[in-house]
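Missing here is one protein chain; the remaining ones are kept as they sit in the complex.
A and B are the chain letters, set down in written order, and residue numbers restart from 1 in every chain.
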Amino acid sequence: MTTILWDHVRRWWWLWLLSCAGCGYIVGGGRPLTPDLSNAWFPLALYLGVVQLSMDLQRGDVPRVLRAMPVTARQVGRAWWWASVGLPAVVMAVITGCVFAWASAFGSRPISLVACFNYWLTNALLFGPLFYFLTGLPPTGSAKSGRFTGRGCLFSLLFVGSTFTMLYFYRLFPPPTTRWKVFVAVASLLTVAGWFRAEAFAREHLGADDWRRASFANAVRFLPGKSTDPLRGAEGKGGLRFLFRTIFDRMVLMGLFMVMLMGGAMIVVQFFTSALTGNRLAVDTTTICVTAQVLFWLICWQTTKAALHLRFLRTLPVSTAKLAGVLILAPVTAMLVVFGFASLMFALFFPALRVSPLTLLQGGYLPEIALATFVVPLVVRRGMDLLSFAIVMVVLVGGSISSLLIKEHLSILVSCAVSMFFVFGCFLLTKLFLERSSETYRPRKNQFADMQWGTGR
Amino acid sequence: MNDQVIEIRGLLKNYHAVHLGPLDLTVPRGAIYGLIGPNCAGKTTTIDLIYGMGSKDGGEIRVFGLDHQSHAVEIKRRAGYVSPDLNFEVWGRVGRAIRFVRGFYPDWDDAYCAQLMKTFQLDARARIAWLSFGAKTKLSLLLALSHRPELLMLDEPTIGLDAISRQQVFAELLKTVEDGERTVLISSHGLSDIERFADHVGMIKGGRLQLGGRMDEVVDRFRLAEFFTGNGTELESRDGFIILKRDENRWQALLDHNSGIQDWLQTQGAQQLSLTRLTLEDLFVALFKEEEPA
Partner (left out) sequence: MPRERTSLLLGPISPAAPGTLYQQIVDGLRREVSEGRLKPGTTLPSFRTLAEDLLVSVITVKRAYEELEREGIIYRRQGLGTFVADHGLARSREAKLTTARELFRQAAREAAEAGLKPTDIRELAHQAIQGD
């Protein structure tokens, strides 16, 4: 068991270090800390703990190797629990301890031990439930894959859809309140439940259930269309139109779903903290961050799936321009639709925003969409491995900030023009990569998709 | 010490395209056992089930005389597994993958591992993602061999390997079984390789073991018969006699030498009967090709 645990740490130490650095900076970063540390909240749980485990599991290589090793499912499950819940909690305690020591020695205002402890407890108790929800996700490639489980949904929601909620968590559940005590009770329960569930969870991933080997992702699933014949595709359209529709439809569906989720989360935050009323800037910032999250996830996920089959797409009798065009246009149009919907929704719930035909443009959304498009040439060229993902995350953060700036300082017309040029630039880049780069066609490892056929080794 | 390393009785498994069973299979100690069969016949599923990947619907599997489920960990400790599904890229470099796998096996032989690294020309600092296909296979094999397993199970280990690498792999396998105590079970489509290097063979088709036993006995049992018959003689496939091709009076069929079909054929008026031996590949195709309509 310790082998598995230490291997996990050895492989992911860099992410742990980054997260801790981020946390340390936010918490101890020179700002005067409020006595209850509420303005120093950093949801470490988003970057530490379950994240790495879920990436390993999604990719599937680690469980596959563990299958043939002489370990019991119980040992594996427990190692995973320690790697995602136990150790991160310990790490968190160390960080909090350091902060406390620093604040006591050099801080202007004394921070009570109790406040530190509450801060640590709230953070640490996020790991457990997340792990518990992760255990509800069926393994990729298993017979149950794609089936919705309650817990699995919660995991996806909490992790992917509501980073926003996590950011406000400490304000939603401030320490001494009853709300907080309820949270502590529930979270502790879930943490323990996760421990006991770990063995069955490991067994699932180690192949107790039937699993199928690598196969082409079924493009017809979830596709709205009258025809259920997999050969005909949506409404009888084949070829590039099918590719377009696949990307577009899925992005729109998922996007709308996620926007509604985010909207729901914002309402919850609003209800509990009234942090958002009246403050126009706050709403703007939040909506932009929120929607940026949504569309980046979307575009990564969908483009990656399509980009998996570039080798095949290239052999089709289509010009590169058309292919690049579809790969760029499909996500862009989908995002426009999603954003249109998002702005309508935000206007409905937050009267501070005005609804107008120019809302889309005024909201600084176009630059964001344009920026998100850069993911396409990135994925085409490099595939979606950890480095690409890191680049995307960095751009996500930088992009959200810069689109705010653009909105403040550039006129609508100019920002429109800039965005369009940027999208066109991405199109040219994609076309270039499809034509000239052989790196594009190498077999890909991929964080977000099933195993590719033929690349088992 | 058990004489039979693997004993499978009545194995049943129904899943998607695969309908396995009831399957009875035994692998004797010290053998290189070649498991062959058409695609989707259940070869990979059988090996998977031994390792507890997926649950069987019925039957019994014993490895080293132990039940494969209740003693799963002990069996895995004494066995090695190679498959095209195994991908070690997550661990970055060869040395790290070795270190990880090593932690699971108390019987790990460092000296042997180093020797294999030299034979297979693998450098501990090499990045796994940049290795060639053949090198990745050899890495899998190295990781499975280094803890000196009593049983080595290989699922399609020679896919995509060049001729030199294939020979290296088989040379290493022969070295492994040299002491007569270790066994190798190999499932492969490379029939000429299997014929040359394996001493036992099992052919799975339609989820059952159609033929099994010593390689020479299995292959020797059959002959390719060519003969002529008189006008209008109609012959039908029966036990020990499979019609392959027919052009009016000229026939080509597969004969089971042991069943005395030869004499029966003479009584049926077969003339100019010529018998030739078959390679494993010819035998395989003859037995498992769907019968062409007359």
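In this section, a contact is a pair of C-beta atoms (placed from the backbone, for glycine too) under 8 Å apart; a residue touches a chain by one contact, two chains touch by 3 or more.
Just so you know, these numbers come straight off a predicted model, no measurement behind them.
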Interface partners of the hidden chain - shown chains only, full complex considered: B
Which residue of B:215, B:265 or B:283 touches the chain not shown here: B:215
Touch with the omitted chain, as defined above, among B:40, B:114 or B:171: B:171
Chain not shown: contacting residue from B:198, B:254 or B:270: B:198
Absent-chain interface as seen on chain B, which is shown: 30-32, 167, 170-171, 174-175, 177-180, 192, 196-200, 214-216, 277, 279
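Throughout what follows, only the chains that are shown with their structure count from here on.
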Chain A and chain B: spacing of chain centres that average the CA atoms, whole Å: 44
Parts of chain B lying in touch with chain A, wherever the complex brings them together: 15-16, 44, 48, 51-55, 72-77, 80-81, 83-92, 96, 100-101, 103-105, 129, 133, 136-137, 140
Interfacial residue positions of chain A with respect to chain B in the complex: 3, 7, 10-11, 56, 59, 61-62, 64-65, 67-72, 206-214, 445, 451, 455-457
